[in-house]
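Each chain you see keeps its place in the complex, though not every chain is here.
Labels for the chains are A and B, by order of writing; each one numbers its residues from 1.
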Amino acid sequence: MTDVAAVKAALKTQAIETPSWAYGNSGTRFKVFTQPGVPRSPREKLDDAAKVHEFTGAAPTVALHIPWDRVDDYAALARYAEERGLRLGAINSNTFQDDDYRLGSVCHPDAAVRRKAVAHLLECVDIMDATGSRDLKLWFADGTNYPGQDDIRARQDRLAEALATVHERLGDDQRMLLEYKFFEPAFYATDVPDWGTAYAHCLKLGDKARVVVDTGHHAPGTNIEFIVATLLREGKLGGFDFNSRFYADDDLMVGAADPFQLFRIMYEVVRGGGFTPDVAFMLDQCHNIEAKIPAIIRSVMNVQEATAKALLVDRAALASAQAAGDVLAANAVLMDAYDTDVRPLLAELREEQGLDGDPVAAYHRSGWAAKTAGERVGGAQAGWGA
Amino acid sequence: MTDVAAVKAALKTQAIETPSWAYGNSGTRFKVFTQPGVPRSPREKLDDAAKVHEFTGAAPTVALHIPWDRVDDYAALARYAEERGLRLGAINSNTFQDDDYRLGSVCHPDAAVRRKAVAHLLECVDIMDATGSRDLKLWFADGTNYPGQDDIRARQDRLAEALATVHERLGDDQRMLLEYKFFEPAFYATDVPDWGTAYAHCLKLGDKARVVVDTGHHAPGTNIEFIVATLLREGKLGGFDFNSRFYADDDLMVGAADPFQLFRIMYEVVRGGGFTPDVAFMLDQCHNIEAKIPAIIRSVMNVQEATAKALLVDRAALASAQAAGDVLAANAVLMDAYDTDVRPLLAELREEQGLDGDPVAAYHRSGWAAKTAGERVGGAQAGWGA
């Protein structure tokens, strides 16, 4: 039997970081559709993020993306966040939007471009010092589009060198989270294409280097929860970039495409001792055609629901059926938790925290969408700057 | 034994259409890298296309994309092309870049948006009348990102209605080529996701409606040459959008990712009686990081090489081994053609046509890249306008 009170207590500790860029415009290579009321500055993004936290109680930190969130005074931005009940979270680097990066950044054949990229990464650590952020999230768009375009192995050497420089620079309480991605924007060979490559680099770098799992960055059919279990076993799981996908890196709301998969992932997190602050739960999504703030609220709720189900698994019964080799009974224990409707439990939990049981409805009632649509007129809406 | 003279004669008749947009800037959702000398107008795109035809002798027509190539006087544009040895080819519609199209175009839930989209398609037929183009190429970005977002079946009804209106409008010598695509930009359900859907619509529309096969628009592992063979058997293959891919719709140079697949496709074209003007050979590619004109020249050459190999297959020997059920012998006949180095044959053929045997080298010697980089300064470079 599962202790529901313990489940609720655990759920109350869960913090899900939202990404500043999810509040801005995004799209595909075919079209970026704009929306009314989209923030025009990092501060307005924080205003929106504060709404997500206000209604969910579970999204206390916000990830920044440099240069999209570049400001003159990061300490002031951190105070701005604090005044709204938020903290600044991971700093995300960007080494893919300067013209210099056409053939890569830290893996570029030209040493001058590599130096420029490393300088940006070091700048990000400076920003972390100012914001008090713990995590530097590194995603590299580096790769090649055509066989022969560059030397696959030499690019690994260059990558290793850049990572070592950055790792060396990190403070005692800082970490680097290395992200892998199956493909895109590189179409032939991506320089960090899979967890094995990220793991091999982190292993050599040292204890401050961890792998981050973006749930949309795998080959078709990949068993992501296996990777989660393995990285936890190796002590190298740094966190998640949550989103969901049917095809490639679709960046849909987490839990929207395959809620059962999200549950299985969260089960391995719980089972592997990963439900601690050492493993960062972050969203990394786009809301191309749907309203952004309610989509983010819904995503936070989806993670909470998957976590609740994972916590509800009767682990003693599961272990017993597994030990007995009873395939159907063991599977049934897991499915029993998954099939449970945890929405009442989460509504109750929210009400215990003084929140509305239905965060989306409460947000809609708040009038925030109309207010920002009316006020945020003129200026340039935030976006990817692609 | 294959008759090499006949192969050469056939190759001399092959025409490969290049797309106006491949001469402009393109990229991914992360970044569009610009290049020096990129055309700033439809006329400059035609100037570049004329170079491709000048050096290959095999690219006499250019596809237009509306509105990217919108001009006041299409007849004048057609004359401009003719003065450079070119003709205007297929007209490609665009119903995905207006804000109205956020939830679709001809499948949109709102009838007003559907009317707007159909009006654009009819405008494209007007343009065909002016340019003398035979083919209207229809690719719809329509689809949904989330389960439940819209009614899958109702969208098919709307699509059928729009297509019927356009088909009705076509002149006696005009056709519509309906393109299917596995996914992107829609991430849950695409309204024309596979050849079966395109075929079912074309069948009901009538004889002017044909399916176009974009080689990058299939699920992983799909046997494209099977689709080609089937559509030819059904009399419904209208043409190809050529490109290549390792992952999704990468839009790399045709033949770059899997030259053996391209050969197998061309073999089914030849075997199925598709090597006629009824089947349009068109490129549809992006050159995000590589020089555009030489990439297009190379792509034309890749199609020629695959075609040459397909024509070299000893079909009598193949039929004999197939009839005997000799798996290895039949495979060996096909591979023997594929393994042949046809570059000397094609160089010879070009020289017989008064061309340089090496079109890429000849282009580089021409000084066109330096000339356009120097002259095309200022103004707005052409691109997708995303």
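As a convention for this text, a residue touches a chain if its C-beta (ideal position, glycine included) is under 8 Å from a C-beta of that chain, and two chains touch if they have at least 3 such contacts.
Computed from a predicted model, the values in this text were never measured in an experiment.
Here 2 copies of the chain are placed, and the complete complex recorded in this file has 4 of them.
Methods note: only the chains that are shown with their structure count from here on.
The two copies, subunit A and subunit B, are related by a rotation of 180°, based on C-alpha atoms and rounded to the nearest 5.
Measuring from the averaged C-alpha position of subunit A to that of subunit B gives a distance of 38 Å.
Interface of subunit A with subunit B (complex): residues 26-34, 96-97, 99, 101-103, 141, 145-147, 182-185, 187-188, 220, 245-248, 250, 252-253, 256-257, 288-290, 384, 386.
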